[in-house]
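Note that one protein chain of the assembly has been removed; the remaining protein chains are unaltered in position.
Then we have chain A:
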Amino acid sequence: MKYLCLVYANENNLHSLPESPHDSECHAYASQAADTGVLLAGQALQPVETATTVRVRGDQVTVTDGPFAETKEQLAGFYMIDARDLNEAIAFAEKIPPARVGSIEVRPVRELDV
């Protein structure tokens, strides 16, 4: 079963706390998970100041600056994984390096009803 692990953290101190992970650590964790087939896809994201929100209402397209919602912690990256069940997904999430300074939201993937 697929789970999306969303990494949320406060962008202002994500990289500056004593516990903050280095990119090399995140890369090593992702590479090892990709080798074992657990990690399907994963990326770190640019800060929310680079975000653009797009909406379509009728034939009207609106493009606005910034994220969809202002939050205390921002989406900083994601890992799409293949896990046996929620316990395995939680065990994976616990070891995602930025979990030490932010939080990981674990969401099961919904298969489209087609």
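As a convention for this text, a contact is a pair of C-beta atoms (placed from the backbone, for glycine too) under 8 Å apart; a residue touches a chain by one contact, two chains touch by 3 or more; residues count from 1.
Operating definition for what follows: contacts and distances are computed from a predicted model.
Engineer: Which choice in "TRAP transporter large permease", "Lipoprotein", "RNA polymerase subunit sigma-24" or "Helicase" gives the name that UniProt lists for the one chain left out?
Structural biologist: Its UniProt record gives the name "RNA polymerase subunit sigma-24".
Engineer: List the chain A residues touching the unshown chain?
Structural biologist: Considering the whole complex, chain A reaches the absent chain at 1, 84-87, 90, 106, 108, 110.
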